[in-house]
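Presented below is the structure to which this report refers.
For this depiction, one protein chain was excluded, whereas all remaining protein chains were kept in their positions.
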């Protein structure tokens, strides 16, 4: 699963690139399956929103996407969400009456009890009643969840964590996203989504103000790797990276990092290993607190260098956990492709609706 | 709730003091309630085991205790556990036929799927099939849980966390014990108890070996406070503590610490504040991962200086958590008295049996 | 004093920019002072070398500069050094017979006992016998010193540290350069220059390998500020800096940092304060070890934001030093202009020659 922007709450406002018009794709289709209920999964991203129509076996029957345009406000956003769902249904050639439920993966912390986005910093939205609005528009129950949670639920439903009693997904990207599924249900607080792994303290200040201590995210996100890599490039310690990306951290993507290591930039490999080693602290924390059956690592960094990254995380985690937890520890990489978040959102909605 | 020895897995083998013979108390009683089912809760401690007989309202009908004598082995221990339960039933004047279930709070990590103590370092036991043995002895279902979990379940059932959707109990003592109850059920792994908060990394090594990094427990348990206090006493910075305890860390109990602060040892207060501040890192981690409704702090340190400790933990936690979590955060001190672990164990057994 | 590249030993190979031909400036001049001995100070920089001719009052009588072209090798470099000194003498209209001595400020660690550059990483040179070569070429005694030491000696001779019994200069730039003058003499080892302040351990690994611990330089050089500032810019926390420099650390100069703070980027101010605070640890170390009368802070960062930087360093230093050292602590900013290194080199040569 590719989940580069899978960052909870702290998703940084990435410097906007050239704006590209994205129109709603909606070619009318002759319904291949006259009957049967369908589910819609909507992935509400910082840049674009993507809706998929699924049958009960999560086969994709239709899809639609358009730009999110968070800057135009939540009201306009809700309207676009309705349009996108409608367009996906049209693309699938499915009559809305067959719609059994809508699942939406949303950025930032959500309130699962009220069906509200609490805060989506990368969209600039607060307190957006997504469930009520989409539910009213389509006359079906709508269930929202955090977008990282949607990705983790997808891995639980059909990917690397299939069938686990307790599955945790961790997606190191610009931030560190994570989610957990326990006995088929997403781990959520009463009125807030949780598993904000990136924000747990690491190397904290000890004087009580908490101002300058660091968090897991500060120490091992892709952004941390990028700034350390830029420093190495500047110092002449990473000639290959310097050649391709210069010293601009925006250019130092997961792919560029992987390539520079393959080309021989050992200092960059060292930087990645250190970050993965510290991510292992977060994994060790999760193991000690939740004792999951499986931990799924995904996201751009992991995809770009699965062997190196997985190995370093495993080594660090094993060195930090109590012996009894070592036996059953299963750390694997994600298996689903990008865009699986919408499937996870649909599956979670179905689970919630059907109980 | 007093839970001085409420330490998961890492409970240290405290240097044994003068041995005191503890006999089984079992004065026969005329049954006050002729009918009604009863539950037995057994708290298996490092030094002694304590059984209570409860009615459905968790009123104590009878009790018994004796020394654990872990050094004599698990087989002998199981025999003593049966004796203690039997003695408690006799003390209650309750016929064993009225027994609906037995709950046992055990030291160390347990395997809830098999009902087995995995490892109890302070007893020297491994792989002890407690559920099978007691179940066979009394012909009723027996359910074990970790002893800290039992204490947390008691707070959920009848104490400071009553009625919470998600409750977390944290008991800083010689180690740092913790447990969580989510929607009425203890948070446990498939084959291991969890919430080993004391063992999460803090100030970790970054080189990948994990050898010398510290954990939450290393940084803020009572033992850490004691060694720092002993250093201050040695250096002449804690005259009151030096007068009462000298420089022997075994004498620097929670009570002695509290008294020295009250007498004016500001350096000791500073040491406690620092430890509580760092415990706040653990609390912040738990908040970010589980979003609990309530966090209950208990144990000897908290009881000895509730105001100072709670204030420092709160301040540190609030400074470290994301804004949306701040609103609903509820950190309180435990309200149950010592020995409530047996009640928690009984209540958890009942919950497991009744579903 | 501007000493942006004043980095001992670890001077990074800054990514080369467009090469600009720099010719030797050498307009013949009619000697204003027919008699009197002169001294030449040569500042051997990573990019260019600059020679000044001084009279006994350190008035500049002539100068010359040309590119260093380290990549062409040490032999070619020595030849260019001779040319530059000769050109400066010609510019001054001074007959070489009046030359009393030559001082050379060299990058990297030098061996003062043999007059040799031990290693100049940014030039790619090793074991270059500068004193012997220039001495033979001009028939006068030549004395080399580290280039940062030359800058510090200039401040001692004519700047902010004038007349101090023990003066320390610290120049945070890409690295952290430092030097000390005690009773009129540069502090140097038997066979190596010293005061490599940037390389002292801070937040070291504790496992004994020393591999991943950090040093003062890692934590508070301009490069550290630049990468943290780039991260803030990427995250949308430093809009002004993002507008002017984007996320390229090569563009985030001391001047750009100062401007973004002035424009309101509080996060950047926070980053600078943290770096200055940690530099204060280095200052505290120097105070505890040498008890200097005065500490002179210079370099691009200090020049760009003298008030903010000095204040933060002072506060941090005072909080970390023993009380008796606080009374006499005098931390000031450098007063000499850029290029004073050549004067310092000349003055140190004269001191060495005259005793």
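Every chain is named by a letter (A, B and C) in the order it is written, and numbering of its residues begins at 1.
The working rule: a residue touches a chain if its C-beta (ideal position, glycine included) is under 8 Å from a C-beta of that chain, and two chains touch if they have at least 3 such contacts.
Just so it is clear, the model here is predicted, and its values are computed rather than measured.
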Contacting the left-out chain in the complete assembly, out of C:38, C:51, C:128 or C:194: C:194
Contact with the hidden chain (one of C:60, C:82, C:132 or C:166): C:166
Candidates A:113, A:127 or A:207 - the one touching the absent chain: A:207
Contact with the hidden chain (one of B:129, B:227, B:332 or B:353): B:227
Contacting the left-out chain in the complete assembly, out of C:64, C:281, C:334 or C:349: C:281
Contact footprint on chain C, counting only the chain that is left out: 9-10, 109, 118-119, 165-166, 187-197, 199-204, 206-211, 213, 273-274, 277-278, 280-281, 284-286, 288-293, 312, 315-316, 319-325, 328
Positions on chain A where the hidden chain makes contact: 205-207, 209, 211-212
Contacts of chain B with the absent chain, listed as residue ranges: 12-15, 212, 223-224, 226-228, 230-231, 233-236, 242, 246-250, 274
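Keep this in mind: only the chains that are shown with their structure count from here on.
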Chain contact topology (line, ring, star, complete or other): complete
Rotational angle, Cα trace of chain A fitted to chain C, multiple of 5°: 180
Distance between the centres, which are taken as Cα means, of chain C and chain B, whole angstrom: 60
Between chain A and chain C, centroid-to-centroid distance (C-alpha), Å: 48
Centre-of-Cα separation between chain B and chain A, whole angstrom: 36
Where chain B touches two or more other chains, by residue: 206-207, 209, 211
